[in-house]
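Heads up, one of the protein chains got dropped from this complex, but the rest are sitting where they should.
Labels A and B are assigned to the chains in the order they are written; within every chain, residues are numbered from 1.
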Amino acid sequence: MNRFLFILGFVLGPTHAALAEEKIALIPPSAYDRASIYLNLTLFWVALIVLIVLIRLKLREKERVQAMGRSKENDKIPMLE
Amino acid sequence: MKIDYSVVTRRTFLNALLGGWLASFAFGSFYALYRFAFPTLGKEPDFVVLKPEDFFSIPVNSTKAFAWGGKVGLFFRTADNRMVALKGVCSHMECNIVYKPERQRFYCPCHKGWFDANGRNVEGPPPKPLEFFDYRVEGGKLIVHKKGVKVELPKA
Partner (left out) sequence: MSCPRLKDWIGERFDLAGVAAAAGKKLVPVHGRDIWYYTGGIVLFLLAIQVLTGLVLAFYYIPYFEVAHKSVIDIVTKLNMGWFFRSLHHWGAQLAILVMFVHIFATLLLKSYRKPRELQWVSGFFLLGIFIFFGLSGYFLLWDERAFAAVRVATGGAGNLPFFGGWIRAFLRGGIDVTGETLTRFYAFHVSVLPLLTLAVLGFHLLLVLFHGMSVPLSQKWRNLRQVPFFPNVFYRDLMIWLVVLGVVVTLATLLPPDIAKKADPLAPPPEGVKPEWYFLFLFQTLKLFPGSLAGMNGETIAIVFIGLAILFLFLVPFFDKKSSLEERSPLFTVIGLAYLLYFVVMTIVGYLT
């Protein structure tokens, strides 16, 4: 019996202590806030990916210019006014 | 004997003087800063004074904590109804220990060390037994002190 109580104490002890304490909300608890957080995270990723794609396009452009044997475009090209 | 040529020129002498002076000056200044940065170490107390009514009333086979300086001390009424006081700090890595009345043993949750009711390290990593204190009651005060330390309370 004693041993049983001892094991029970080990099993129940920690959960009981956790229940007695106030749980700290590590993330805003309301469903509305949660939803907007996950929406923002998705939007953030979309913006990131677009940005990465744009940088990649720019890098391709630079590499094309370099492949033509020029480190820089000639800035004295006459422009249409 | 007169030496015609000195081994040490005026220039090396002056350089050594400047360098040495600079080094000792910097050392002295930084040593002062270091003395400020290093903490003034308190000492573990030789004794603490408590109220007897708080501790003599604890049930058999249980403990009650008191502050022993910055660490924890435990009053412990053993299963065979003796009162003892001990330092509640594991001899391994200084974690606080906790008494498990079911097994009549002290337990250190940090690295799973066990001590029996006499403070002997019986299981796990602790290398040494627990430290026990002496205590006595004098003029309505409970004085807990290290073993072998004579405590003279100032007469109020």
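One rule holds in what follows: contacts are C-beta pairs under 8 Å (C-beta built on N, C-alpha and C of every residue); 3 or more make two chains touch, one makes a residue touch a chain.
Please read all numbers here as calculations on a predicted model, not as lab measurements.
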Subject >> Partners of the unshown chain among those that are drawn >> reply: A, B
**OP:** Identify the residues of subunit B touching the omitted chain, counting contacts across the whole complex.
**Re:** 37-39, 41-44, 65, 67, 69-72, 88, 92-98, 109-111, 125-127
**OP:** Could you list which residues of subunit A touch the chain missing from the display?
**Re:** 14, 21, 24-28, 37-38, 41, 44-45, 48, 51-52, 55-56, 58-59, 62-63, 66, 71
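As a convention for this text, only the chains that are shown with their structure count from here on.
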Original post:
Could you state the distance in Å from the CA-based centre of subunit A to that of subunit B?
Top reply: 46
